[in-house]
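Following this message is one structure expressed as structure tokens.
The other protein chains are all here in position, but one chain of the complex has been omitted.
Chain lettering (A, B and C) follows the sequence in which the chains are written, and residue indices restart at 1 in each chain.
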Amino acid sequence: MRVVVFNENHHERTRPEVRARYPDGIHGLLAPSLAALTPYDVTTATQDQDGYGERVLGADVLVWWGHLRHEEVPRDLVERLRERVLGGMGLVVLHSGIGSRLTRALLGTSCAVRWRHGDDRQLVWTVKPGHPIAAGIPQPLVIEEDEMYGEPFDIPEPDELVFVSGFTGGEVFRSGACYTRGAGRVFLFSPGDQECPVYHLPEVRQVIANAVWWAAPAAPVGPPPRNEQAPVGWWR
Amino acid sequence: MRVVVFNENHHERTRPEVRARYPDGIHGLLAPSLAALTPYDVTTATQDQDGYGERVLGADVLVWWGHLRHEEVPRDLVERLRERVLGGMGLVVLHSGIGSRLTRALLGTSCAVRWRHGDDRQLVWTVKPGHPIAAGIPQPLVIEEDEMYGEPFDIPEPDELVFVSGFTGGEVFRSGACYTRGAGRVFLFSPGDQECPVYHLPEVRQVIANAVWWAAPAAPVGPPPRNEQAPVGWWR
Amino acid sequence: MRVVVFNENHHERTRPEVRARYPDGIHGLLAPSLAALTPYDVTTATQDQDGYGERVLGADVLVWWGHLRHEEVPRDLVERLRERVLGGMGLVVLHSGIGSRLTRALLGTSCAVRWRHGDDRQLVWTVKPGHPIAAGIPQPLVIEEDEMYGEPFDIPEPDELVFVSGFTGGEVFRSGACYTRGAGRVFLFSPGDQECPVYHLPEVRQVIANAVWWAAPAAPVGPPPRNEQAPVGWWR
Partner (left out) sequence: MRVVVFNENHHERTRPEVRARYPDGIHGLLAPSLAALTPYDVTTATQDQDGYGERVLGADVLVWWGHLRHEEVPRDLVERLRERVLGGMGLVVLHSGIGSRLTRALLGTSCAVRWRHGDDRQLVWTVKPGHPIAAGIPQPLVIEEDEMYGEPFDIPEPDELVFVSGFTGGEVFRSGACYTRGAGRVFLFSPGDQECPVYHLPEVRQVIANAVWWAAPAAPVGPPPRNEQAPVGWWR
């Protein structure tokens, strides 16, 4: 099972304070953690690398972090990734990745949110106890500092809603949502702003590891569904 | 279209401060408001009245407020009300009514919540803009003081989630949830503790009126579905 | 309320037997029927017309029939239509329109089906009695001859499943499915092959009229949701 952690890797390269927080990039912190918390082979890909497209297309489970450079991901790559999800690839979308071309292509909505950079504490509440993505996660999961993402969040009705967050400022957010698209499973998990040390929290990394487990395909990733002609009188 | 507002009417009769808040009972405040905000005929029924069962069984849309005396509602009445919902009666469940025998019978779960009497402010956020129950409701709807109901809330995945609330204490709650059962529509709306003047807020009464509109059956309420034998060769 | 019936209008112009069946085009049969069955203003647009894009973008409810020329609908028009649905426009997708760029963009899946041109009878069963789209529709709705669309149908789990069809050949199909995207409502209705006189059946036209009613926006169609910055300390 090949897990690929994709990261835009823009803030880490351009902003010293982000680099100080994530000297190896968000991907560089998450990948070893996922390798330790799952039995899977975990590699990384970043948007500033040549040929990152082939790397992400080789994933069985793709973890996606992006923010400012969504529109630079080529449309044909987005379409190929969408087809790979339909063929069974799992997708775990982190924080501002919820606004990526790929997420919008799979969900059909704008994925727009209210947001605020401030001093918000985020409490992540499990609303679906017993869901595998919530296994071992404290109730609530406390994130002392994070960007606020607030409702309304323009997504389809989730197949399963696992987490809802509350913020010091009074806002709430559906912070953990499950979808199935074709044979693929998609999980959106909203915590994790680059301005805050969210991924340094073991509980947050455990959620992501749980989500990778949950999204891992049961069978090898195949081609997307195609229209198929059925013969006349196949039954009789 | 006959709307019946059912109220346990226990606190209002036994606690002076609640009576001071709702001198005519919660039902006595809500019924005229719904009559003014909808084109329907609105009456009331209270648990302390003889024959209240027949009154609620006559409803096309039933609004339900209960708290301490859930278990005194006879099981056979609960079963007849459940069958009436399956036949098309709308049901709007308020506050602690979410733990009533009828709600549990229709949803199948415990409807258990975390709760706290405190000094919480409740902010009710619309997560599904464009839903008719949210029409004209401020974003957020501010309730200066209410009992806290918090997740995990043991309900089935809602067919549509309309409102999510945040509380000063940090908790969150799925405060507006839609279900269909048979031909009937069910809406759960959690604000409205007897200790707080929640139903004096016009916006809260507007939500309830919107929910009554939404839950009103399109056709006369009929019998519940029954097993039906299909003839052999009906088609050929 | 402006209803626009869009039709690819390819088969009618290129195949005499289809023209004989629909001398005014499928749109030319459906539009007057919808004008008679709803209180709305109903016009048409066809893919062979210059400027059809502006016509469909002016709709409050858009009815869409397409088949061979899906990929000729410009991507930017598809994107603008998707945003209009998110802003509240209703969309009723007919037959092979379920494979259109717009449908795929809104649902995220391939919308692939099994299919067969044969001699299948289609029986359309209502699985959600009491749903407004099924109001007044016979159980089952009998279509003596139609193209077979069979499962697996690659769509997200419907918000509401209203119809399931069975075919003489033994196949089944989720033939009436409801979704919400942003403030817009989307209904997929699969009967209606150009080779068969399906839209000459009053019951089929009634389903489409019911769907137009159901999908009609409650408020004027607005812009799609956008990310919005929330102020710091807005509450305190």
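Keep this in mind: a residue touches a chain if its C-beta (ideal position, glycine included) is under 8 Å from a C-beta of that chain, and two chains touch if they have at least 3 such contacts.
Given the structure is predicted, the values throughout are model-derived calculations rather than measurements.
Check C:P140, C:P197 or C:G222 against the missing chain and you find that the one touching it is C:P140. In the complete assembly, the contact with the undisplayed chain comes from C:V164, out of C:L94, C:V164 or C:V204. Of the options C:P129, C:P197 or C:G222, the residue whose C-beta touches the omitted chain is C:P129.
The chain not shown here is touched by just one of B:V92, B:L107, B:I133 or B:L161, and that residue is B:L107. In the complete complex, the hidden chain is touched by one of B:P32, B:G169, B:P197 or B:G222, namely B:G169.
If you put the missing chain back, the residues of chain C touching it would be 121, 123, 125-129, 139-140, 150-153, 157, 159-161, 164-167, 170-172, 174.
Even with one chain removed from view, chain B keeps its contact list with that chain: residues 82-83, 86, 99, 105-110, 112-116, 118-119, 148, 150, 152, 154, 156-157, 159, 169-171, 179-182, 224-235.
Although one chain is not shown, part of chain A still touches it, namely residues 88, 123, 128-130, 132, 135, 159-160, 180, 182-184, 217-219, 225, 235.
Note that only the chains that are shown with their structure count from here on.
Distance from the centre of chain A peaks at B, each centre being the average of the chain's Cα atoms. Centroid to centroid, with C-alpha atoms defining each point, chain A and chain C lie 32 Å apart.
Computed from the mean C-alpha positions, the centre of chain A lies at a distance of 36 Å from the centre of chain B. In chain B, the positions touching at least two other chains are 123, 128-129, 159-160.
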